[in-house]
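For reference, the structure is listed below as structure tokens.
All protein chains but one are shown in place.
Letters A, B and C name the chains as they come in the text, with residue numbers starting at 1 for each one.
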Amino acid sequence: MVNPIYIFVIALFSAFLLPVIDKLGRKVTLGVFYLSLTAIFAVTLLWFRAFGEGALIENIFTAGSLPPFSINLRMGTIEAFIMLFVNFGALLGAIYLYGKLLENKVYALMLFLTLIMGVNGLIMTRDIFNIFVFLEITSISLYALIGIKQDARSLGAGFKYIIAGGLASAFLLLGIIYVYRITGNLNLDLIISENPLLLSKGGLIALFLVVVAFLIELKPWPANGWALDVYEAAEPGISAMVASLVAAGMVFVFYKFIPLLPHSWHGMLILFGMLTFVFSNLTGLKQKNARRLLGYSSIAQMGLLMAVLLLVRRFNDAMDIRYALSDIAAALFVNHFLAKAGLFWLSGIINKEKARDWSFNKQPVLVLLFAVFIFALVGLPPFPGFWAKWTLITKLAQYNMIGWIVPIIIGSLLEAAYLLRWFGATIKREQTEQVIIPRYKILPPLLAAIVLVIIFPSFAPYMTGMKTMFFFPLLAAAVLWLLDVMPERMRGMVMILILAAFGWYIYPLAKGIVLIFEFMFIAGGIVISLASLNSARPKQGYWEFLVMLIMSLALIPLAKSSMEFFLAWEFMTVSSWLLILRGKNGEKPALTYIMFSLGAALLILTAFALSFAETGELGLVLLSNLNIYAIPVYILLALGFLVKAAAMGVHIWLPGAYSEAEDEVTPIFAGMMSKISLWGFILLFGYMGNKVLGIFELPVLLGWIGVFTAFFGALMAVFQEDIKYLLAYSSMSQLGYMILSVSLLSHLGWTTALYMSVTHLFFKGMLFLAVAGIVSRIGTTKMYEMGGLIKKMPASFISVLIAIIAVSGVPPLSGFGGKWLLYTALIEKGWYLQAGLSFFAGAIAFLYLFRLIHTIFLGQLKARFREVKEASLWYIVPQFIFVGAIMAISMFPNLILKPIMAAVETQFPSHVNWDGYTVITALGYWNGNAVMMITMGVFMVPLIWLLVRVNMVQKVEQFNIVYAAERPDRPETTHFAYNFFAHYQKAIGFLVKEQITNFWNSVSEWFHSLSATFRHIYTGNGQTYALHIIIYIVVLYSLLGVK
Amino acid sequence: MIKRFFSLIFVVLLALVFLPLVTEIKPLSELGMTSAKYAEDGAAELGAANLVTSVVVTYRGLDTLGEVTVLFITTAGIGFMLRRKTILPEKKRRASEILKSGTSFLLPLIILFGVYIFVHGHLTPGGGFQGGVVIASAIVLLMLSDINMHPDHNILNWLESLSGAFYVIMGILGLILAGGFLDNRFLPLGEFGKIFSAGAIPVIYSLIGLKVGAELVGILNKLGREDK
Amino acid sequence: MTIITILGFLLIIIGLWGMLTRKHLFRIILGFSIIDTGIHLVIVSLGYIKGRTAPIFDADLSPIDAINRIVDPIPSALVLTAIVIGLAVTALMLVYVIQMHRHKGSLEISDYEELKW
Partner (left out) sequence: MILTIIIVLGILMLAAAFMALYLKDLLSAIIASGAISLMASVIYIILAAPDVAMTEAAIGSGLTTIVFLYALHLVRKKQEDKHD
């Protein structure tokens, strides 16, 4: 194997000779330069491969003496791993800087080489003074390279950086010399083995000085202003190096010193790391400058990494060297290394100061890269950050360090907030100017992104026992993306085929309740997707995300382990978020949606982690064995699912998400995705049953939440002017009923929930598809701009009519059966109050449902819609498939009730009997067939009467008021249906004032103003930053309690 | 003002942090394990009379290579930072005749002295760094005496590059022919206390001297050039 | 020689004080070099053993009884490196100051605060 000393030799040799070589021309010099970097990378690659094949750690001695009498280096698995990335990053960074290196003097090349050598040295050396020397080599090269951009800003930033770095080196040097004085040698390994010597007061101070110097190099909050300035002002190619390469070196040195730290320091240092993670992300919330934002994120990640390195010491088993790749820290490191470098490179390519000004100028590659990096940083699957987050939280729970989960969750959410906000804003930006980007600049981020993706198999150890099909959503999305060249409709067909094939594939795996859900997701998905075929316009990303969403929905009920569940859950979250983001005004609602969804996901993750901690396994079945953590797991899961269900209080994401998603997507959200929370509750109750907290039975509490959701959802729907908002609140209300009935924990309750769930899919699918069809013709969702469409769109009218009859729960259609089952189930259980309230909510539902017909289809046609045609068949066909389904199950309820009841019977004993088409319960019976016949008969009589008298109807002009010499400033007020329920608003409006929205807004504002407060410590003054460092040192010293 | 106040408080507190380092650590009374071994075997092992030189050039040779690299980086860094797109017209100024003739007399002597220091680095105090500085100061004297005189950029470059490269080659020779990178014993140790002794130490120290000298001159030259 | 260690620390503290409070960029760098000198003094003082000589063998000092007659050579070796590095950092800082002055014409640290928050 090549002696790693040759890394230094190569770097130094070419650095020393470059000025001479440069006489031959810059191209030659650059050739030698890139060759050297490649050679260095090759050396590390060889070593890395050797360790992969089981090589042992190698110690490299210099000067022909053994340590501690001479300096030695070490090449081990971890070293090779870190160096592999460092040298890979170096090569990429050098490629990115190609232009700068060409135009600047040869010095830049030399400095770059010494920088790389310094970082490699920092990683390999085992001599503490040698660490100092390599630190200086690294820092001084960096100081000079920061000067590559010469303006007052970057020079000022560089100077502050030198001050901070100089202070750190001074403390390091003092610490090192005292460590030497006390232990009599400078070899790290020997010092570690003679650790007790350092446990005197002087020794601890020496150790403290060494450690604090490296902490400062890791840029801890709040003593890190200088680093932020450099991230912001330096050439992005250099910032990328600082954030990735140099940070890697520093982190590794810190890691080397960890064995020396007294155990009593760990807690405080972890706390400081976590503080950095949380507060840097908090401060990032207010940041507008893209690179400074990246700086905050980098610093936060370093804080987390530092904390994790200390925490990992406590996981005795996780340090198996063979799995270094799959270690949490390694995954976090790789994730951050590649993503952050990539983002800095992108920031150089885009070259816009403000994050809000970013745009990709119609370069799909850049969009893709941006997405990969941002998603990786946020920790979405399949990137390393996801596995890191997953493992970290489960391990923390397992090793009884649950408290640390909280800062990790808060910090992750804050980071996700600003990164995803940025992503959303950038994707939605108007893309006008076309800028030519040199190819070589795109290569480095591209390679970084590719590595982030292909590194995926390294996480195989986490996926043991996991079914491959849980990655099908990604696979399907990738396939559709590759088929981008096809005509749009063809792609849609392919997607539907994929769904069908997937359905066929999973059919044998699904039984009972699961099968019902699979039926909803796959069959519903296929039917609703038909509507998306209406247009042949290219839709970037549409089919990819759609197939991902539907497939992950279908996978969730099939999950056997919490890992599978969570992975599919995350895929669902991401794809649905991206679909909302695609909507015309989707930016804001998508952000709200993803924040709530990620919050819910993290709650669920924590619950799973606790379950893992207690049982030691990931199987979901084990939820039923929980004892110690049963209550917290129960509550966390319930909260997570409540958020997903948009229950009262956490519903504010819902109207925006539903209404801003594209019209063809909303039916999928409302009809299918909302049901996944129902599955969640079924899972929760199925495994954990009833739990009591204090005097409260938790299912009863959930039932109340359900009924209030039903009630307020209906109430809020009443006052909407936008049809999609109205339907969104209606869905919320319906879901409330489902939560209520599933909380009953009885056979009848669950039957009701599942029955409602299926019928809700049908009629909400119809309604939203009908709306989509109408909107596709008239281009508005405001009800007061509609009216009289009955003549133009009779088919849509029929489907809406049938749907609202079904929703409202009047006989004869299927909704009646649902309501009937619900009241029966509630009364059977003795929940009379809930029954009363849900009855009241049902009454309110009439108010808004009535408007759908009245405002859209009745009244007078507006002039500009005279030429409107019926919605295209692509909308009508799926609607009528649902119409047929509703008719069928209204007529023959046992078509659907029987399988549902049979499925539920595996959970609860049944008290329901069947007699032909008649359902018989203790409280009465329901014969769908008869109800249908009777109602039809009753309905037909007045209908015929009206039809006979139709010529007697007097027509009224709709816009009389416009001709009354007034010109209204708000045209909507001239519509007869505007603010239709104003009179009710006076009576009960206080109930629907946006208090909850205001609450969440103030939460957001509170975080933002906190962020604004905290960032004022960064005054921009180099001396203040130096003072911060001194204060940090003194405070940390006193908190560590050095005695 | 409030910042001064905080500075005062925290500097004092920092002093309190340092205090135990003075009070708790007793003065050294005997050599630690590493230096005891150097004292016992260093002379026999490496053959250099100056133990500090043994430590600097061989035992901790990697540090010294790093140190030379640091100077090298600084030279490069200064050249890099002070780069300019346009060259301003030169202003001429005459140096005094006495200074000029004095310099031409002193210059060879000083350079010789510098060479002496690094060639004898393994025997007497001083070595590559000190000798290099002496040589650099000679050149500075020259630059001061004749404001228009600048050391030839090319020669400096070559000197710096080659001495550095040879230093690295010495290291590799140690690796291949002797016990490890920068081991001085691939040349015979010779007779203790003589100029041609201690293996490659004099060679390495001379290379260091040349390199340091060239680099320091480079630094001053670059700063001086800015002048114009 | 505890007194020299103390002297070293005093210089460190004074240098730090200057670095934190003097506004002029040159003074800040001077503060740094004072800190450096202080650290060097501390290092060398830690290697000193009362009544012993420099670790250079000659007629008076033979390798045989060196272990009881010489001061610790390692701190000296380390300080050599530290001094050179100190010079390097100082020189680079000065070059930064020259360039900052060229671009903005000011030598006050408080004039370089446009990056903040």
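Of note:
Note that a contact is a pair of C-beta atoms (placed from the backbone, for glycine too) under 8 Å apart; a residue touches a chain by one contact, two chains touch by 3 or more.
Computed from a predicted structure; not experimentally measured.
Counting contacts over the entire complex, the absent chain touches B, C.
Contact with the undisplayed chain is limited, among B:A136, B:L162, B:L189 or B:L210, to B:A136.
Contact residues of chain C toward the unshown chain are 1, 3-4, 7, 10-11, 14-15, 17-18, 22, 24, 26-27, 29-31, 33-34, 36-37, 40-41, 44-45, 47-48, 52-54, 56, 70-71, 75-76, 79-80, 83-84, 86-87, 90-91, 94-95, 97-98, 101-102, 105, 107. Residues of chain B in contact with the chain left out of this view: 50, 52-53, 117, 125-127, 129-130, 133-134, 136-137, 140, 216, 219-220, 223-224, 226-227.
In this section, only the chains that are shown with their structure count from here on.
Taking the mean of the C-alpha atoms as each chain's centre, chain B and chain C sit 16 Å apart. In terms of their C-alpha centroids, the spacing between chain A and chain C amounts to 50 Å. Our note on geometry: chain A versus chain B, Cα centroid distance of 55 Å, whole angstroms. In chain C, 12, 16, 20-21, 46, 74, 78, 81, 85, 88, 92, 96, 99 are the positions where the chain touches two or more neighbouring chains simultaneously. Counting partners per residue, chain A has 129, 133, 136, 140, 143-144, 147, 150, 174, 178, 180-181, 186, 1023, 1027, 1030 as the residues that reach two or more other chains. Listing the residues of chain C that touch chain B in their complex gives 1-2, 5-6, 9, 12-13, 16-17, 20-21, 46-50, 54-58, 63, 66-68, 70, 72-74, 76-78, 80-81, 84-85, 87-88, 91-92, 95-96, 98-99.
By the touch criterion stated above, chain C contacts chain A in their complex at residues 12, 16, 19-21, 23, 25, 28, 32, 35-36, 39, 42-43, 46, 74-75, 78, 81-82, 85, 88-89, 92-93, 96-97, 99-100, 103-104, 109-110, 112-117. By the touch criterion given at the top, residues 3, 6-7, 10-11, 13-14, 17-18, 20-21, 24-25, 28, 32-35, 37-38, 45, 58-63, 65-67, 69-70, 72-74, 76-81, 83, 157-158, 160-162, 164-165, 168, 171-172, 174-175, 178-185 of chain B touch chain A in their complex.
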